[in-house]
Every structure is written in structure tokens, then in C-alpha cells.
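Handing you this structure, nothing more for now.
Only one protein chain is missing from this complex, and each of the others stays in its spot.
Residue numbering begins at 1 within each chain, and the chains themselves are lettered A and B in the order written.
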Amino acid sequence: MKNDEIVGLLKGNFGEAFRGSEELSGDLTVKVDLDRLHEVLQFLRSHPSLEFDYLPFMTAIDYSVYPKPKTKEMETKLKEAKAKEEKIKENEEKLKEAKEEEAEKLKEEIARLKEEVVKAKEESEKLKKEAEREERKKRFDIVYQLRSTKHPYDIRVKAEVGEEDIVESATDIWNSAGCDECEIYDMFGIKFKNHPDLRRILMPEDWVGHPYRKDYPLKGRKEDDEYLDTHLPEGQLKRPEHTRMP
Amino acid sequence: MNSVEETRRVEINMGPQHPSTHGVGRFILTLNGEIIEDVKPVCGYLHRGLEKLAENMTYQQFMPIVDRLDYVASMNNDLAYCLAVEKLLGMEVPERAEYIRVIVAELGRIASHLIWLGTMALDIGALTPFFYTFRDRETIYDMFEEICGARLMYNYVRIGGVAKDITPKFMEMLKHFLDTFPRLMKETDGLLTKNRIWMRRTKDVGVISYDDAINWGLSGPSLRGSGVNWDLRKNRPYGIYPSLEFDVPYFPEGDVYARYLVRLEEINQSVRILRQCVEKIPAGEYMNPESPFVRPMKKPKEGIALKDFVLQIRGVKMPVGEIYFGAENPKGELGFYIVSDGAGKPYRMKIRTPSFVHVFALPKIVKGGLVADIVSVISSLDFVFGEVDR
Partner (left out) sequence: MAMHVLTGVIKFIVAFAVLGIYALVMLWFERKALGFFQIRIGPKLVSSGLEGLLQPVADMLKSLWKEDIVPHRADKLVFWVAPVIGGMFPFAAALAMPFGPPIKIGGSYFYLSIVHVNVGILYILAALGLTSYSILSAGIAAGGNKYSLIGAQREVAQMVSYEVVMALALLNPILMARSLDLYEIVAAQSHHLWFVFYQPVAFVVFLICMFATAAIVPFDLPEAEQELVAGYNTEYSAMKMAMFPFGQFITVLVMSSLMVIFFLGGWTGPYWDGHPWILGFIWYWVKVLFFVFLFIWSWGTFPRYRYDQLMNMCWKILLPISVLNVLWTGFALIVHLPMI
């Protein structure tokens, strides 16, 4: 079964909940609605010809600062391509009148320009695709990388998640989702229901904030220093001023 | 009656400073006598926020930090990361570089397994194998020092190839190592494999069934110890592994002893792979000259300074999209999930580490065992806390 067929299968079974697919270097990504995410996962796990029984990882992505589609750039690229096409025409007209020595030079130039035109068109098309993509309404994407140990398939399932949304836990399908969901809860603040033991695992339990969100500063915040001060053991030296967070 | 039962429970903090948690791991054990009723892993003592760091660094700058994930198998970490970035770029690697990569990766695998073997023997109370394995590991580190100057954090495998060509002296050392190592390995093997005490301590301890191993997301030797014939080098082949002959050892018992045998056999298979590489390694380039990450040494004149500058500050522009690549590391599947927005820095990078999954599978495995069992199970799952906390 090829990637297209898997996509077709999902499209047929979930209809509108299926939001599209992408492929890069053989990696298949499908997007689904959050409401039917759990159903999709269960379908992928239990379908006899797919059997995605292994969950390498799951994670979340914060799309809040993802670059906006570059419509201006696209337009300039298209203009460039048009200008070059015109130049090709000019050159071709010159070619008819030119002598032998000049003709070869012109031919080379035309070939070069043609290549450039193709490139520019490709790039503008890429940008066009991005621009046509639906504008995001929700902040996060939740990502499940699935794998089948019986068949040679890998697939990535994504769903958009807002800050207030509660995702249904996948621990009943793959037990290994438990620790990853804890990590997502810890680092992004996305909550899960039906999770047996949802807690912060990497940060302290009373930590405020979610470090992997894009609005969390890389060097930490002032509150973090205050937190550390209150949690230092008795008698331990406080951190000197110059090492404090900005 | 119930209240009497309750008072007998003892809670023990195993770690963060404990001889056998292999790093700064902490496990809260609830004991009934010496029988473990519950284990709660607490991690984060080594949390450095590598994934956040990656978002603020160019792909090239992140290389040395990858070394710090599983700090006893840095070569393999480098290789996995480079393969992931190359998959995103769609870049080819020269054949010689591929062979060099396999050589260093397999040597790294042997070194990692040797450390595991020594520490596992130490955890079960056998003092001496530790020194034998560290002697052999030392020769491997000497070889790594010969090719890249570093002994622990190599940063040797680069995007598009490797940093330097291997030297003739290295090849000599490698050949000598391949001649002597299997014999030296027998010393440790003889001390442990058929030892009755060793077998009693490891057999039927920490049993994981076939389905559980897959469902819990175990990978690498721990998965194969449960009878799953699964190796990313075979099942999702990468590099030149398909052209090399090697077997994937797997044992259906699923206990500590099976995982021990799997790793011992893997050492032998790595030696086998290395022998083939020594024979087959071709001459040629060790780095893809087309790689945008390479400073253009051969082209003279103007572009150099500017390109170098751009490389340093902005990074190489990458295609838009997202890929996941998992490589078979000594401890299991180390994977990199990279989301690129086209800039020189990854938009998001998720590092899938085997140890993280293994730590959270531990409570299910050791429940009902004795305190002495948790030690052998921990060492048989072989996790490193640099990977767990990232």
C-alpha cells in the first residue's frame, strides 16, 4: 500500500474530518480534526492492513510565531520571471539576425534564462501554495508519529489544538503515549483527559509557565529567579546579581 | 487489619544520588518489606531544554549539543542528527564518508555496550568485569582521539560527510582492535554468561512480553530482548547498512538475561560489520563538496568571506516542511523530528530518545519484584539521563 492509498483510505472513512496531507522525503503527514482525532488513531491502530502498533513519539508544536505566507515575495518572483521571459523573446528575435559567433553566445544566454525562469516559477508556486493554505485559528498542533512493526509504513497524524482544548489521551491505544503526554502538558500546557497520571515531569510541580511555548523567553523570566530563591535550601548562597535573568 | 498493612509500607527515594541509577535519576519506591509495590520515576534533574535551544540555533550550531544527549555514544548521536538534516535537505553523501560513518557508529555502539556491560556487572555485584570492559573501551576512545582529537564529545560526523578523513594509523589501530577484541571479550563473557549466580539474578527477572514491549514503545536491544525482530538498520534501512551483512539477534524470553545476550551478540555483529567495512572502504571524498554547510575551500576569490558570514549568522536556508528520522542507536531509537519554516534555524525540533520511554516503562516492569531486581532491570534497560531529561 502506497502513501496515496493510505490517504485515500482515511479520506473515505473520515470525510470532512480529514484536512489534507503532505509529503516530504517520503514522510507522510495527515491532518485531521481534533474532534475525531482519537477515532482516527484507533482506526489506524486496528485496521488490518495498516496496524500502526508502535508510537515512536508524540509532541506538540507552537505555531504562534510561524512566518506568515510571503505574498509580496511571490509577486516579485513572478514579475522577475515575466521580465526574463520578455528578455528571452528579445534574444530570440536578435538570434534570427545575428552572425554565427554572436549566435552561440545568445543561445547560451537563452538556455540560462530559461532555467532561471523555471526556477522562479517553481519558487513562486511554492509560495502560492503556502499562501493558499488555510489560516490557522488555533495555536498548537499536536503530532503523533506512528509506525507499523508488521508493515513497512510510517505516518504522522496532526491536529490543531487551541489553548483551551482538552485532548483525549492516547494511552489506551499506545501505552507509551503516557510519558509523552506528560511532557506536552508540562512544556506546552495542553491538557489531556483520561490520562492515568498527568503531571509535570521535567519541570518542578509548582512551576508557573510552559517553557517550550514560543512566548517563553529563552533565558527565562524574572519570576523564575524568584522561584529558585524561595526553593533554595537553608543556608545556601543566593545567586549573584549578574547571573540573574533579564 | 488494613491500617496495620498500611503502616508497613516504606517509601524510599532511590536517587538522585544513588550508585546504580546511572545518572541523576530518581525513583520513589514504595516497598512492602523488600517487595516493590510502586515505582514513580521523577526526572528533570538534568533538564537543559535542548529542544528550546535548538529553535534558537542554526542547524550547524546544534551539532555539538547533540553529543550531550547520550554522552556515552556521541558518535551515534551525531550520525542520527546528520542523517535527519540530510533527509530534510535531500542531500547525498559520498560513499567513503558513508563507510567512515558506519565504522565510527559501530565502534561507538561497541563502546556504549561495553560501558553497559561493565556497569551492569557492577550493579549485580561483580566488580571485575567493569575493569575489563573499560580497558577495551579505552582502546576505542584512543582510536576516536586519533581521528578527531576528542575522546568523549566528538562532533566528528558532519552534515554532508565527516569532519576529517581517517588516517592510516587509525586503520592500523582498527585492524589490531578487530584482531584482539573478540579474544578479550571472551574474558568478560567467561566471567558472566555461564555463571550460575549471574543467571539466577537475571533469568525470569523483569520479564516483558512481546506485545507489551511494542506497546510500551521500547526500542533497540530492549525490544529485541522481548523477541521482536526489529532493527531500524534492517527495517527502515539508511546509509550503506543494506549492503552490509549482519544478523539481528533477538531472544523471546524477555527477561534481563535475554537483553544481556542481545547486547553481547550485538557486539559480535558490530565487529562483523567493522570487518566488512575495513575490506570494502573505497577511496574518494569524505565530505560532499556540494554541501551548503561546507566552507567553499576550493573556490577562490570573493564569495568565501560572505558565505562564511552568512553561514555563521543566518544559517543555511532549508526547505519548508517537516521530517522525522530515527536511527538505531546503542540504546534504542534516537529520532529527530524537525519542523522547518525555511529559515536557517529549525522552527521546532523534537528529540525522540529511547531512554525517556524506557524510564517510564520501568514501573510496569519491576512491580512485584525485589529491590535487588530493580537494579538489574535498570541496568538491563540501559538508560542515560542525559537523554531522558534532554
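In the analysis below, a residue touches a chain if its C-beta (ideal position, glycine included) is under 8 Å from a C-beta of that chain, and two chains touch if they have at least 3 such contacts.
The shown structure was predicted, so the numbers you read here are calculated from the model rather than taken from an experiment.
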{"item": "In the full complex, displayed partners of the excluded chain", "value": "B"}
{"item": "Residue, one of B:Arg135, B:Lys164, B:Lys234 or B:Lys364, that touches the chain absent here", "value": "B:Arg135"}
{"item": "Per the touch definition above, residue among B:Arg96, B:Arg201 or B:Arg259 touching the missing chain", "value": "B:Arg201"}
{"item": "Omitted-chain contact residue, chosen from B:Glu34, B:Asp142, B:Asp211 or B:Asp247", "value": "B:Glu34"}
{"item": "Which of B:Gly90, B:Gly125 or B:Pro182 contacts the chain that the document leaves out", "value": "B:Gly125"}
{"item": "Interface residues of chain B (partner: the chain not displayed)", "value": "10-12, 18-20, 31, 33-34, 121-128, 130-132, 135, 191-192, 195, 197-198, 200-201, 370-373, 375"}
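We adopt the following convention: only the chains that are shown with their structure count from here on.
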{"item": "Euclidean distance of C-alpha centroids - chain A vs chain B, Å", "value": "26"}
{"item": "Residue numbers on chain B that touch chain A, as the complex places them", "value": "42-44, 47, 49, 51-53, 56, 87-88, 90, 212, 214-217, 219, 228, 230, 235-236, 319-324, 326, 333, 335, 337, 339, 341-343, 347-348, 350, 352, 356-357, 359-361, 364, 389"}
{"item": "Residue ranges of chain A touching chain B (in the complex, touch as defined)", "value": "22, 24-25, 27, 29, 53-57, 59, 61-62, 66-67, 126, 130, 143, 145, 149, 152, 154, 156, 174-176, 178-179, 183, 201-204, 211-212, 216, 218"}
